[in-house]
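All protein chains of the complex are present and in place, except for one that has been dropped.
Order of writing sets the chain letters: A, B, C, D, E, F and G. Residues in each chain are counted from 1.
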Amino acid sequence: MELIVYLAGQIHDDWREQFRQKAKERGLPLILKGPQENHDRSDDIGEQIKGKQPNPVYRDQAASEFNNLRTRIWMEKADVVIALFGEKYRQWNTAMDAATAIQSGKPLILVRPEGLVHPLKELAQRAQVVVETPDQALDALAYVLE
Amino acid sequence: MELIVYLAGQIHDDWREQFRQKAKERGLPLILKGPQENHDRSDDIGEQIKGKQPNPVYRDQAASEFNNLRTRIWMEKADVVIALFGEKYRQWNTAMDAATAIQSGKPLILVRPEGLVHPLKELAQRAQVVVETPDQALDALAYVLE
Amino acid sequence: MELIVYLAGQIHDDWREQFRQKAKERGLPLILKGPQENHDRSDDIGEQIKGKQPNPVYRDQAASEFNNLRTRIWMEKADVVIALFGEKYRQWNTAMDAATAIQSGKPLILVRPEGLVHPLKELAQRAQVVVETPDQALDALAYVLE
Amino acid sequence: MELIVYLAGQIHDDWREQFRQKAKERGLPLILKGPQENHDRSDDIGEQIKGKQPNPVYRDQAASEFNNLRTRIWMEKADVVIALFGEKYRQWNTAMDAATAIQSGKPLILVRPEGLVHPLKELAQRAQVVVETPDQALDALAYVLE
Amino acid sequence: MELIVYLAGQIHDDWREQFRQKAKERGLPLILKGPQENHDRSDDIGEQIKGKQPNPVYRDQAASEFNNLRTRIWMEKADVVIALFGEKYRQWNTAMDAATAIQSGKPLILVRPEGLVHPLKELAQRAQVVVETPDQALDALAYVLE
Amino acid sequence: MELIVYLAGQIHDDWREQFRQKAKERGLPLILKGPQENHDRSDDIGEQIKGKQPNPVYRDQAASEFNNLRTRIWMEKADVVIALFGEKYRQWNTAMDAATAIQSGKPLILVRPEGLVHPLKELAQRAQVVVETPDQALDALAYVLE
Amino acid sequence: MELIVYLAGQIHDDWREQFRQKAKERGLPLILKGPQENHDRSDDIGEQIKGKQPNPVYRDQAASEFNNLRTRIWMEKADVVIALFGEKYRQWNTAMDAATAIQSGKPLILVRPEGLVHPLKELAQRAQVVVETPDQALDALAYVLE
Partner (left out) sequence: MELIVYLAGQIHDDWREQFRQKAKERGLPLILKGPQENHDRSDDIGEQIKGKQPNPVYRDQAASEFNNLRTRIWMEKADVVIALFGEKYRQWNTAMDAATAIQSGKPLILVRPEGLVHPLKELAQRAQVVVETPDQALDALAYVLE
């Protein structure tokens, strides 16, 4: 039986690609979904579909319609959500996705480096699993599938 | 009929106190709840109740149990949630509370300065109301109560 | 025990005022809520709170944030929803409120003149009660309270 | 992974047929469902199954039982709902389906020409995505599936 | 703290009146609601509000709109439902109300004479409490309130 | 796409067998489930699994555990429920299943002969579709699948 | 604003009485509910209401109908649940009540002595707050009410 996993979190490096590769190598029956990983495409999608917007605020608003559509559809189908926080960005989307998972009754695996323990303490306390690396998150899914 | 409002957001200035004061001056029938506003008490509450913890990580974890208890009880009772973001902090708690409100079907009033439009665009797109100041949030509640 | 009633529907005549008056005369313990009935205020509220918008589309969008906030808060509290359709307008808000009530599990009293039977047939078929005048809706509430 | 899409909206032209064709050409894994598109069959279905009704009101009521059955079953299975409004009709069914989707937590893509911005502003404000043409709605689904 | 109790079941004798009287004598803080107990009024209410209907089938249908409105509003508010079955009638409304309570997560007290054990066995097996007399149901509520 | 249909109702004739046969002849993609149709097995199942019970009351109670298990599992999976009432029996199980479907948000097709219009009027008023024969119910499903 | 608290857990000592007393001394606006604390009454209640049962198994079953009725009604009304485990008993009711609270979305305060850490680790991990004494649970509620 396959599990559907939503990979929330930063889109500034290739952690999802690595995650997919490792899941494949371990032969885990996971269907991995996530946000648009091409950052420019993610910011431009509003104007690409709806056309030129009057200013940057409306450009952002238009893009977020489509990014939220994508997130809502895949998160609704997910059996479990992984949310990865990194040191560099504010990543409010990640926090939004993580809280949405918790409030929807979907188990959340929170991945965050040690340096973020304090600012993420309330979110961590409500997550199902808290680890420091994506590899540990993969270990957790492998354990579920044993 | 009174409305219960949860005031999520940063606890580093006195915006809630001002909000309460203005609501009172306008005679609005609002019951205003929120997180612990004494920052030290918020960080210490775990050790104050459970005793000395082995290290800062567990100290944070202990505190978050009680802060989350408080948030969950009052948010569950709220008719509407106001989430205020400021320029300075990462405020992942605020994002968590905002997303919890959305996913619970509670209307969310997002308050954020113009400078945060881009990083908060996805959250803003799912909020019921987006404004820039707490005074505008109060105007919105006054309109509901007309 | 009081019942909370949300009065959805057109805001172009004074049917709510008459409804309130008659409920009072019959001594029914009803708390009556509804949308903003001052039509200009309803259309202007976005700019009154958020300031001048760049064009009529954004002006409408801003107004609807606050009108929806009001509707969501009071409909969530309602025990029963009355939706009145008249001959003249498209009244998609009324249809939206009526369907929201049905899908929320709240009983709906649909009020519509005989001339609207055909276009409203699917909505009528899912309503709890279908009548032709507000007075009949009031009779229905009186029956519940006997 | 396939997505199930419910195509709510007017049944007076062949927009669904075109939509299906284009989805196929782009190779999108979509299962497209919708109301009965044969308008006469939609109006007659009550009498075709239950037999002759005493008058047009009961004829309409009988038809709506079966049309609502169809809509409820497919909307319940849908991952996302597209609601198309055109200039000509009152289309209260479309508004009902759109609001049902929102209240069910299903993301809604609202398609409406520029001329309908004002009367649809409240519904638009609660939709996940608002566009002007079915092609843009298809672009949005393609983006989700990238 | 008061409990709201919905008294489902036959409307052919005065068991509710006796129940109310005994609850009062024992000083139990119960708010007791139920269907219309005047049987003629219950059957006539459709025509009394909507006017003369074309035949008995439509007369029944009209009455049931208002009886269902009443039941839905009060059952939604109830903390607990009592459903009384007697030997004489088919009482499908009682079975409907009992199953609605179970499926809504409201505890159900089923009252039925020994002679109805076999036909009611599946309903009894899902009730929270099964007794043979209204007095026993009152004892159960008194126990809850101790 | 297949639809799962739960066939609630009397188990005293072979209407389900005929229904299955006709669905097959029409090539409808339906998965048809229902209660145990062997009446003796249905009454004996408690003692067959749990062993001899002390008296008929406990024998009935034991049987109903397993009959309810079966009903709950298949109804939960059903997309639509058909409930058939006949003239002869009290059929409280059928009323229980019908109300459970309504309260779960599953569309209900009620099948009942004309002679049962009055006692079933409240249940009929909340069903999605009301017809008089199983063939009409099959027509309704065929219409959904067109 | 008062909070309703359900005090789940063992009924073999007077911890609830002490809890009530201390809450009163501290002036906390708490409404405290819980199971029947008279152990004999709790075991006898089935026969006291329904009469002599054939054997101890049915006696237990009868009692549990009424104890569960009580628990379900008050837990449903509670804002927060406290579950106290002691060293001596198996207390499966306490575990049932605690898990019911978690699954209902009600925050749970788990109170257990250090010696029970290992067998309660999975329950503790899902609780909102974990402490060792009722006094600490009261501190937690006082913090919420600050």
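Keep this in mind: contacts are C-beta pairs under 8 Å (C-beta built on N, C-alpha and C of every residue); 3 or more make two chains touch, one makes a residue touch a chain.
Just so it is clear, the model here is predicted, and its values are computed rather than measured.
Chemist: Of the residues F:31, F:57 or F:117, which one touches the chain left out of the display?
Modeler: The single option touching the absent chain is F:31.
Chemist: List the chain G residues touching the unshown chain?
Modeler: Touching the chain left out of view, chain G contributes residues 56-57, 60-61, 63-65, 67-68, 71, 90, 92-93, 95-100, 102-104, 117-126.
Chemist: Please give every residue of chain F in contact with the chain that is not shown.
Modeler: Contacting residues on chain F, toward the hidden partner: 4, 31, 36, 45, 48-50, 65-66, 68-70, 72-74, 76-77.
Chemist: At which residues does chain A meet the chain that is not included here?
Modeler: The list for chain A reads 1, 3, 79-80, 105, 107, 109, 128-132, 136, 139-140, 143-144, 146.
The definition used in the following text is that only the chains that are shown with their structure count from here on.
Chemist: Could you tell me which of B-C, A-B or C-E has an interface matching E-F, in the sense that over half of the contact pairs are shared by residue number?
Modeler: A-B
Chemist: Could you work out how far the Cα centre of chain C sits from that of chain G, in whole Å?
Modeler: Comparing mean C-alpha positions, chain G is 43 Å from chain C.
Chemist: Enumerate the residues of chain D that touch no fewer than two other chains.
Modeler: Where chain D meets two or more other chains at a single residue, that happens at 65, 68.
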